[in-house]
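I'd like to ask you about the structure that follows.
Note that this complex is displayed minus one protein chain, with the remaining chains in position.
Read from first to last, the chains carry the letters A, B and C; within each, the first residue is number 1.
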Amino acid sequence: MTSQQVEYWRWDEGNWADPNKNWKEAKVISAGVDIGSVSTQAVIMTDGELYAYANTRSGYNSRESANKAIGMALNGTNLKLENLDFTVGTGYGRVKVPFANKAITEIACHARGANFMYGPTVRTVLDMGGQDLKVIRCDGKGKVENFLMNEKCAAGTGRGMEVIADLLKVPIGKVGELSFEVDEEPPPVSTTCVVFAKTEALGLLKGGWPVPKVLAAYCSAMAHRVYSQIMTVGIQQDFVITGGIAKNIGVVKRLEKELGFEFFKKTNIDTQLAGAIGAALFAKGLYEKQGRR
Amino acid sequence: MEKKYKTTPLKLWDKAKEIRMNVYKEIAEAKEQGKLLIGGGAEGLIALATGFDHAFLVGEPYGASVAFLYKENPAFYQQIVEACDHAGYPRDLCSYMRNYLGSLLLDKYIFGGPFPKLDFCLQAGFCDTHSKWYQIVSEIRGIPYFSLDLLPFDWEISGESEKTKQLKREYITKQIHEAIEWMVKTTGRRFDDEKFIEGVTNEFESTSLWAKVCAANRAIPAPLDEKTMLSFYVLAVLARPKKEVVDFYRELLAEVEERVANQIAANPYERCRFISDSQPPWFGLDLFRVLESYGVVSLGAHYTFALSGGWEYSSEEETWNPARTPQERGIELKTRDDAARALADWWLTTGTVCRGVRHSGAGKIKRVMDIVDKWHVDAALIHLNRGCEGTALGQMDIVQALLKAGIPTMTFEGNHADPREYDEGRTFARIESFMETLGLKKIY
Amino acid sequence: MITAGIDMGAAFAKMVIVKDGELIGKGICKVTLEPEEAVRTVQELALKDAGVRPDEIQRVGATGAGRKLVKNADVVVTDVTADAAGANYLDKAVRTVIDVGGEEARAVKINEEGKVISFAVNDKCAAGAGAFIEAMTRALELPMEDFAKYSLKSTQKIPINAQCAIFAESEVVSLINEMTPREDICRAVHDGISDRVSSMAKRVGIEEKVVLIGGTAKNIGLLKSLEDALGMKITVLPDPEFVSALGIGILAAKDSEN
Partner (left out) sequence: MIKDFKEVYENRHEYAKDWRKKYPDRKIVGYMCSYVPEEMFYAGGALPVRILGSHEPQNVTEPYIFGMYCPFSRDVLAQGLLGRYDYLDAVTTAYPCMHLGQAFDSWTLHVTPKYFYVDMPNKVQTPHALPFLIGRLEELKRELKDWTGKEISDEDLKASIDLYNENRSLLRQIYEARKSVPCPITGTEAMYITTGNLLMDKQDANPLLKEVIEKELSRPAAKDRSPTRLMIVGSENDDIKFMEMVEQFDAVIVVDDHCTGSRYFWNQVKLGNGLIEAVARRYVERPVCPQRDYPERQRLPHVLNLAKNWNVDGVIVIQQKFCDPHEFDKVALLKFFESNNLPTLYLEFDVTVPVGQFKIRVEAFLEKLREDELW
């Protein structure tokens, strides 16, 4: 794919800072940076409360991605890097965060982040990334009890959705809504294999299917794939979703249908931030425990 | 294009169906008729149980029946197969077993009602899967389990010593006695040696007769095509120790020989003679219809011929012929021990599929090349079966051997009982290419 | 006699015009969501390039995944046959044709008349060579050309298990995070694909002369890795992406003779 073309699979970058908070009054300023295979997030917390964050694309160089993300987060606050008491890195690039004091896996961070975003009743967390699909069981504090990741197959992961969005020229953020613009639910596509997704989608289009119908078929196939993974761990309520996929109601609603209950737990925080939030919370705790290392 | 031969449907279709239905009916009604209901694998020595008034729920055909649901009742099929996935059994394990376990875990019998209450499991471990399969079943159901250990002969061509063969005969014979005593102790029922002798005698006859039916397919034109054969061979798989199965095969052999005599073909065009390998994708038998439309007749496979067919090796002719039963060799079975020895010996000397599972190597290749020669095979379509490590053993070496012998060969990956691993569209597309390379155009 | 050969691939439509066994024009265009449009476009392009009028075309041949979309085709064959005919037409010495496409890789063994002796196509999980490279160029933020060139500069061999093309991406991502030089990652990707393609090709019993055709044949990084994997010289035929189209163009003419 050449860079001139519109890249529909890309989602928007952005940053945010709480204007009503004054970091100077905070006892602990902690940060979390989550470098995933596709996106990087940085979160800054004051005494364990969300203060500022940024959501960016991961580049080839993880160090740069980390610097870029934290830069964007600091930007809009008058904080400086050295004001951060403790920083935890997480995600694929967790050990590559140059200014981090510790690295913790996204498994632990997502569980804790979900606990912060959705509350202490959360017991099962689903996180879907570029090629990863994680089902995490946790307790009331957000401590991991058990987890499962997809083995040897990328079918049904975020990457597939990007491929489809790109092929159908639908911005990734719009895929969900559009997939409901069908009179009746079509049968799911036969495979969520990322390699074959393209041909199958093309086949359906050539067969005269409108774009929303193809999206619907793909979303439900993806939802089912996720469902199967969850069932092997066994689901325990409350169940919540973190990561980019949570924004795709096309998959979420269909997954609710498969599981037979609604994910009534809602959050007003960007679900892609879960990992970074968890990391920032660990950072706070570790700082209070041992001070800066 | 002109038809070369005349063709007629087989007369025995309905009868085969009727016998099959009776077997499943017997299983369903076993309990209320006070019969023992035994679960186990088809390649186990199912004649072993004939000393009891019993019904035998054979695992592999059940797994195949579940696979058939994929077309008839996809929702139900999905329920079953996913019950097994969700319980944590990996997807690359034997798909017959996974379909069976799925039904068991859901407690849904696909012929209606809950999964039948088995009294115990009886299994002869002729491949790695079977002995563990029924261990899991007996654990889920909390029922007793007995497994025989079958150490097959190596292929005759390997020069395995008589002493070793004798050891294997003894090993299995002793285990047959052990099994019978165990069953009597477990069930508290009487084991009728008369009926046992009759049962094994029938097993010999039906498997030998099936081999003769397969041998008749050497004729040009071929009287039978593989798809038809698969619906006949299943009787031997399900219930070969039954008298009615022996009688059925006798009738079938007569009809097939009559077809040969009158040049009645399975495919009136017969332009090209194929063999396959391993179990077919049971939910995708249209595969054979596609072949037919090019004037291709699929004659069978090492698997179809031998799973429940008795073949014996003739070192003089260096070929395999339908095995002669003990009766035909003038051996009389009087006691339980006579029957046990005969059964062990029969399994060891005529069970070529089982040998393929343990020692594929040169032996299985020689057997397949023998089929190519005696059945006048022009090309091969090999199902690389992800669902069965046992029958897939040695497949790639066989492909190499076929190509080396100048037999055009096409492979396709699939799974005999898990449609999720079989891509019909891509397979048919590949067959189209293959037919082009053979210079065959579609007739209809 | 003038014939047209159309290769309707999944991603691109290719067409050649052949006059008395001579290639006189060609055209290529992306297959859009309305493939019929691609058929029209590629015909216009090829005719223009050859400078012939539509009515001068005596016979039309079609191949490729979308071959049945070519309504006016007189001869229709699958890619395997077209690959063989095209390669044989360009070079009688060719015995093995390797075609690495976006999703499917093929190896076809042929004789001196271009007749197919045996062929192999990769199965499910081994698919996606092209898709893999595309995803990797994205992960490494490199345009395809550079991705290919970088690979040649590599100094160390890194094994990556590329059974599932997409899943292998997360292995690449961790390589990136271990600050592995781009050159070595690019090579690792090409090596991974080459191992798969050569494994499959060996099933047909490779004989020289071996040629690589299809769009990916232009990837010099892949070519190098594939040569190393097979331990053989591999020739890239001129206009590798048009070989199938040429093959069916030739067959269309042959077919009219008998």
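Convention: contacts are C-beta pairs under 8 Å (C-beta built on N, C-alpha and C of every residue); 3 or more make two chains touch, one makes a residue touch a chain.
On a predicted model such as this, the values are computed, not experimentally measured, just so you know.
Enquirer: If you put the missing chain back into the full complex, which of the shown chains would it touch?
Expert: Within the full complex, the chain left out of view touches A, B, C.
Enquirer: Which residue among B:Leu148, B:Ile180 or B:Ala211 touches the omitted chain?
Expert: Answer from the full complex: B:Leu148 touches the omitted chain.
Enquirer: For the full complex, which residue in C:Met200, C:Ile234 or C:Ile248 touches the chain that was left out?
Expert: C:Met200
Enquirer: Check each of B:Glu178, B:Glu258 or B:Asp337 against the chain that is not shown and name the one that touches it.
Expert: Of the listed residues, the one touching the omitted chain is B:Glu178.
Enquirer: Considering the whole complex rather than only what is displayed, give the residues of chain B touching the chain that is not shown.
Expert: 87-90, 92-94, 125, 127-129, 131-133, 135-136, 138-139, 145-149, 151, 154, 161, 163-164, 167-168, 170-171, 174-175, 178, 357-362, 365, 384, 386, 389-390, 392-397, 399-400, 413
Enquirer: Which chain A residues would touch the chain omitted from the figure, given the whole complex?
Expert: Given the touch definition above, chain A has residues 92, 104-108, 141, 143-145, 147, 149, 151-152, 282, 285-286 touching the missing chain.
Enquirer: Provide the residue numbers of chain C that touch the chain removed from this figure.
Expert: Touch set of chain C with respect to the missing chain: 123, 125-126, 159-163, 170-171, 173-175, 177-178, 191-192, 194-196, 198-200, 202-203, 205, 229.
The rule we apply is simple: only the chains that are shown with their structure count from here on.
Enquirer: Taking each chain's centre as its mean C-alpha position, how far apart are chain B and chain C in Å?
Expert: 42
Enquirer: What is the distance, in whole Å, between the centres of chain A and chain C, each centre taken as the mean of its C-alpha atoms?
Expert: 37
Enquirer: Roughly how many whole angstrom separate the Cα centroids of chain A and chain B?
Expert: The mean C-alpha positions of chain A and chain B differ by 50 Å.
Enquirer: At least two partner chains per residue is the criterion; list those residues in chain A.
Expert: none
Enquirer: What are the residues of chain C that contact at least two other chains?
Expert: If we look for residues of chain C contacting two or more partner chains, we find 124.
Enquirer: State the interface residues of chain A toward chain C in the complex, per the touch definition above.
Expert: 1-3, 35, 37, 59-62, 92-93, 95-96, 130-132, 152-154, 157, 159-160, 193-196, 198-199, 202, 205-206
Enquirer: Any idea which chain A residues touch chain B in the complex?
Expert: Interface residues on chain A, with respect to chain B: 228, 231-232.
Enquirer: Help me check something: in the complex, which residues belonging to chain B touch chain A?
Expert: Chain B residues touching chain A: 82, 85-86, 88.
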